[in-house]
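All protein chains but one are shown in place.
A, B and C are the chain letters, set down in written order, and residue numbers restart from 1 in every chain.
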Amino acid sequence: MDLLPSQDQLDLIAAASDFLESRLPIEGIRQRADDPSAVDPDAWREGAELGLLTLGLDEEYGGSGRLLDDEALLFATLAEHLAPGPYLASTLGARVAAQCGDLPLATAIGEGSTLVGLAELRGDGCIGPDSIKGTFDLIDHAGAAYLLVASRQGTALVRATQFPDIGDLPSADPGSRLATATVDAATVSHWLPAETDPLWLRGTVLAAAGLAGLANALTTMSTEHAKLRVQFGRPIGVHQAIKHACADMAVAADASRSQMLFAAVCVQSGREDAAFQAYAAKAVATKAAIGNGAATIQVHGGMGYTYEHNAHLYLKRAHLLAHLFGEPAEVLAELLDQGAPQ
Amino acid sequence: MDLLPSQDQLDLIAAASDFLESRLPIEGIRQRADDPSAVDPDAWREGAELGLLTLGLDEEYGGSGRLLDDEALLFATLAEHLAPGPYLASTLGARVAAQCGDLPLATAIGEGSTLVGLAELRGDGCIGPDSIKGTFDLIDHAGAAYLLVASRQGTALVRATQFPDIGDLPSADPGSRLATATVDAATVSHWLPAETDPLWLRGTVLAAAGLAGLANALTTMSTEHAKLRVQFGRPIGVHQAIKHACADMAVAADASRSQMLFAAVCVQSGREDAAFQAYAAKAVATKAAIGNGAATIQVHGGMGYTYEHNAHLYLKRAHLLAHLFGEPAEVLAELLDQGAPQ
Amino acid sequence: MDLDFTDEQVEFRDEVRTWLAENKPREQRPDDAAGIREYDLGWQRTQWDGGWAGIAWPTEYGGGGLSLTQQLIWYEEYAAQGLPGIDATFVGLNHAGPTLMTRASEEQRAFHLPRILRGEAVWCQGFSEPDAGSDLASLRTRAVIDGDELVINGQKIWTSFANIADYQELLVRTDATGSKHEGITWAICDMRLPGIDVRPITTIEGGAEFCEVFYDDVRIPLSSVVGTIGDGWSVAMSTLSFERGTAFTANQVRLAKIVEDLIDFARDHLGPDGRRPAIADDQIARRLAEVRAAVASLRAMTYVGICDAMRTDTPGPRGSMLKLVYADLCKEIAALGMDIVGADALRRTSRWEPNGWVGYYYYAFSQSIGGGTSEIQRNIIGERMLGLPR
Partner (left out) sequence: MDLDFTDEQVEFRDEVRTWLAENKPREQRPDDAAGIREYDLGWQRTQWDGGWAGIAWPTEYGGGGLSLTQQLIWYEEYAAQGLPGIDATFVGLNHAGPTLMTRASEEQRAFHLPRILRGEAVWCQGFSEPDAGSDLASLRTRAVIDGDELVINGQKIWTSFANIADYQELLVRTDATGSKHEGITWAICDMRLPGIDVRPITTIEGGAEFCEVFYDDVRIPLSSVVGTIGDGWSVAMSTLSFERGTAFTANQVRLAKIVEDLIDFARDHLGPDGRRPAIADDQIARRLAEVRAAVASLRAMTYVGICDAMRTDTPGPRGSMLKLVYADLCKEIAALGMDIVGADALRRTSRWEPNGWVGYYYYAFSQSIGGGTSEIQRNIIGERMLGLPR
C-alpha cells in the first residue's frame, strides 16, 4: 500500500508546474478575458507535446500509459495553476477515441491539434450510443472540433458541427468560456460504454483532483498572505481568526487530496467501491475548494475582493468544476445510494 | 414604538430573579434528579404567590393582567435560572380555564395548588374540542391534575386521569420529567379555540422566550469563564477562538431576544404577521440556544463536559424547549408558508 | 412595549410615503460615472426642493432635524419603495457633513454644508490605504506643510465615487515621529486639484464601485484642514461613530426584499432533483425559512437598537452586532442563492439584473470586509460589549 507520490510522480508534477508557470501564467487569464477562446493555441500545443493530454493514454496511441493517480496529480497541478482550456474534455476525448480504435483522432487530440470541448446536459434529454438530445452547456467549445458528452452509462464524442445555434453566454469564470446549445438529435461519432471503461468515474475523479488542487493552492495563498500582511504591527497570521481559518483550509485541502488519490487508485484498480470513493472525492473536494475560496477572499480583505487578485479566479473555477460530472446534490444522492464502502 | 423593557418590567425581572436564585437554585436540579417530580412543591406555591403563573391572566381571574411581552420577559428569566416545573403548561392552562369561564380552576392553577403538565402529540393523532387521541410525550406530569394539549386549531385541558398506563421515560434534561402515554379517546374538559385566543402562538412565543433566556445565560456564563480562566498566563478570553465564540453567542442571544419581544408584541396586538413573527422567534431562538449551549461546553473545556457544571443543563433544556409547540422542521415549514412579513 | 406609531408618526409616515411615491426618480439609474453623478445629485436636489434633504441634520444647518423614529420611518419607506442605498451623496450626507458640523470652522461649514444638502457637491472618503486596512491609523499618505499649503504624496484605496467626487475627506500623516494615532490630519481635498490620479478598481463581481486615488505633490490650502494639524484621528473617530445610525434600517428592509425575491425565485426555478421546483426541496426550503427568520430578527435587533439610541443617545457597539449579522446573512443568502441557481452558477450575472444571484454571491463577499471586517466587529463586540480582555 502506498498513497504518496513516487519520485517519478513528483518529477512529473515539477515539470508540469514549470511549464505552466512559464507558458500559462495566471495573468494570461485576464489578458485573454475578452478573447472568444480561453486557450492560447501555442501554449496548448506545447502542453500537448509535453504530454499533458496523454498521460493516461496507452502508449500505442501515443500516450504515456500512466495510471489514473498520475493523471489525478496532473489535474491537481493544472488547477493549482488555473491552466485554462479543455484539458479534462480533451484528455477523456483522446481516451474515447483510442478505446474506439480511432488512432488518428486519438493522436490528433493528444498532439493538441484537435480540441475537444465539454458538453454538459442541463435538464431533460438523453445521451445514447447513437445520438444525443437536450440542452447543453458547452464549456470551452471555441475551436473545438468535438464535444465530449458523458453520462453514467457511457461517453460520446459529438462533432461540434452537430450543435446548431450555439449561443455564447457570459462565463462566471474568466478562465473559461461558456455557451449553450439545444440539439434535437445530434449524431454520436464515438461511443464508449461505461462497462468498457468507467469514464464517468474517471471524469469525476479528475474533477475532484482539480478541486483538490484549487483547495490546496488557496491554502498556500492564504497562508503566505497571513505571514506577510502586517496590521497593528504584527502579521495577521498571529490572530486565531486568521490562523485557524488557514488551519481549516489546510485540513480541507489535505482531506480532498487524500480522498481523490484514494479514489483514483480505486477506480484504476476497479475496486468494488470505486464509484462510492469517486463520488466521495468529488463531494469532499467541492466543499473544500469552495470553502477555501471564500475563506481566502476574507483572509485577503479588500485585496481579495478585487478582480486583480487571483483569489476569485480560484473560487470561480471551483464553482465551474463543481457542476461538471454531476451536480453537487446529485453526487451526494449517488454516493448515499451506494453500499457501504469496503 | 418601544421595544425596551420599562422600569416596571425591569422590576418584575429583578423580583423573579431574586426569588429564583434564593428558592430555586440550579443545584436543586441535581438534588432532585432521582425524585419522581422535578418540582419542589413549596417553591412552586411560593412562586405562584409571587404571581409567576398569572402575570398575563386577567385580573378578574386573580392575575396581574399584564401583556405578552411581560410574560415573555418572565419566561426568559425563568429559563435563565433553569426554573424546573411546568410553568409554561400551567400558565397557559390557567388561561384556558379562565377563557372557558372556569374561575375555580383558573384560581387553583394560578395559586399553585393545581398543576398542569404538558402533553405533546408525537406522530399521528388528533386534538379536538371534545376528545384527543394519539401517543403523547408528557412533560412534568407528576403531581399534575391536568395536561395541556395544544394544537394550532385550539388548546385543550385534559384530566391526568384520562391518560392510562403512563410510562415514565428517562429524561435527557435532568430538570424535567418525561413520560409517554397513548390514549384512544380522552375526554377534553376545557377547550379554547385558536380564533378566541391564539394559544399556540402564545406558547410558541413563550418557548422562544425561554430559549432566548437560555441563549443569554449561556453567553454570560461563557464570557465570565473566558475572563477568569487563565491558561498560558492569560485569560483564555484574549484568544480570538474564545473571544469570537463569545461574540457570536452574544449576537445570537441578542437576535433571539429582540425577535421574541417583537413577536410577543405582534401576537399581543393581533398583527397580521403575528404567526410569522412567532415562528421566526422560535426558529431563531432554537438555533441560538442550542448553538450557544454547544459553544459554552467547548469554551469551558473539560469542566463543561461534567455533570457538575451547569452548561449541559442549559443545553438539555434548550433541546427540550426546541421540541415544544412544533418540531423545529415544522416551525420552519410553517414560517415559510406564511406570506411576507409586514 | 409596543410597535405602534403615534398619530403624528403615522401622519408623518403617510406624508413620507406619498412624497416619495410622487417624487422618486422613475428613470433607471445610469451605469456610467457621469450619469450616476447627475442622477444622484438630481435626486438630492429634488429632496432639497421638497424639504427632505438631510433628514438627520439639525435644522440649524438646513436639515430636517427629524427624530430617530422619524428617521426610521423615512429609511423604511425609502427602501420599501425600491430606492437604492449606496449613492453618490451618501458620504456627504451621512459622513462628511456630520463631521464638518462637529469639527469644522464657521467658514468651512458655511461653504460646504449647503452644497451637500442642495445636491451641488459629491463627497468621497479618503481613509483606507493598501497597507492600512483594519489598522486604519497606520496610514502613511504623507503631508508636508509648505507655507500655507499641505503637500500630499501617497495613495488611498476603496474610495467609492472618487471618479465623480468634488471633495474628499482625506486623512494624511503630518507627523510620523509619534505614536500612530498622533500626527494624523483631516483635510478637505478638492478632487480637481492637480496631481490627483483616480483609477477605478474592478471587483470580483465585475463592477467598479471603488477607486484608488494617487497623490503626487497635491497642494491643499491649510485652510482646508478640519480641526487642527495632528488632531485628525479624533476628527475621524467622530465620523465613524456617527455613521452607524438609523440609515441601517434601509439595508435591513432591502435584505428582506432580497429574501422574498429569492423565495419567489425558488418557486419558479427547478430544484436540485431537476423535477420539482427548488422550494419543494426540504433543504432549500429550510434554509430559506432560516434566512427569512434571521432577517426578521435583524429587523427586531435594529428596532431595539433604535429604541436604545432614543433612550441613551450614544451609538455604542450595537452597530457592530448589526453589521456582523448583516454581513453573515448576506453571505448566507448569497450561498443559498447559488445553490438554488444550480448549474446556472456558471453564468456571470450582475446583482442589479433580475435574479442576478451569481452576481449577488460574488458581491456579498464585500460585506464582511468593507467598513470593518467581521473579525474586527467580533473583537469590538467581545471587548467593548462583553468586556473580554484584549
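The definition used in the following text is that a contact is a pair of C-beta atoms (placed from the backbone, for glycine too) under 8 Å apart; a residue touches a chain by one contact, two chains touch by 3 or more.
Just so it is clear, the model here is predicted, and its values are computed rather than measured.
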item	value
Contact set of the excluded chain (shown chains only)	A, B, C
From A:Q231, A:Q259, A:N292 or A:T306, residue that would touch the chain that is not displayed	A:Q259
Selected from A:L52, A:I127 or A:A280 as touching the chain missing from the view	A:A280
Residue among B:L67, B:C100, B:A194 or B:A241 touching the omitted chain	B:A241
Hidden partner chain, touching residue among B:G110, B:G304 or B:P341	B:G304
On chain C, residues whose C-beta touches the chain left out of the figure	272-273, 281-284, 286
Residue numbers in chain A that touch the chain omitted from display	1-6, 9, 67, 69, 219, 223, 226-227, 234-235, 237-238, 240, 242-244, 246-248, 250-251, 254-256, 258-259, 261-262, 264-266, 269, 271, 276-277, 279-281, 283-284, 287, 329, 332-333, 335-336, 340-341
For chain B, the residues touching the chain missing from this view	120, 122-124, 137, 139, 169-173, 178, 230-233, 239, 241-242, 294, 297-298, 301-308, 311-312, 315, 319-320, 322-323, 327-330
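Convention: only the chains that are shown with their structure count from here on.
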item	value
Dominant chain pairing [most C-beta pairs in contact]	B-C
Centroid-based (C-alpha) most distant chain relative to chain B	A
Where chain B and chain C are represented by their mean Cα positions, the distance between them in whole Å	40
Per-residue overlap in chain C, given as positions that touch at least 2 other chains	375, 378
Multi-chain contact residues (two or more partners), chain A	239, 241
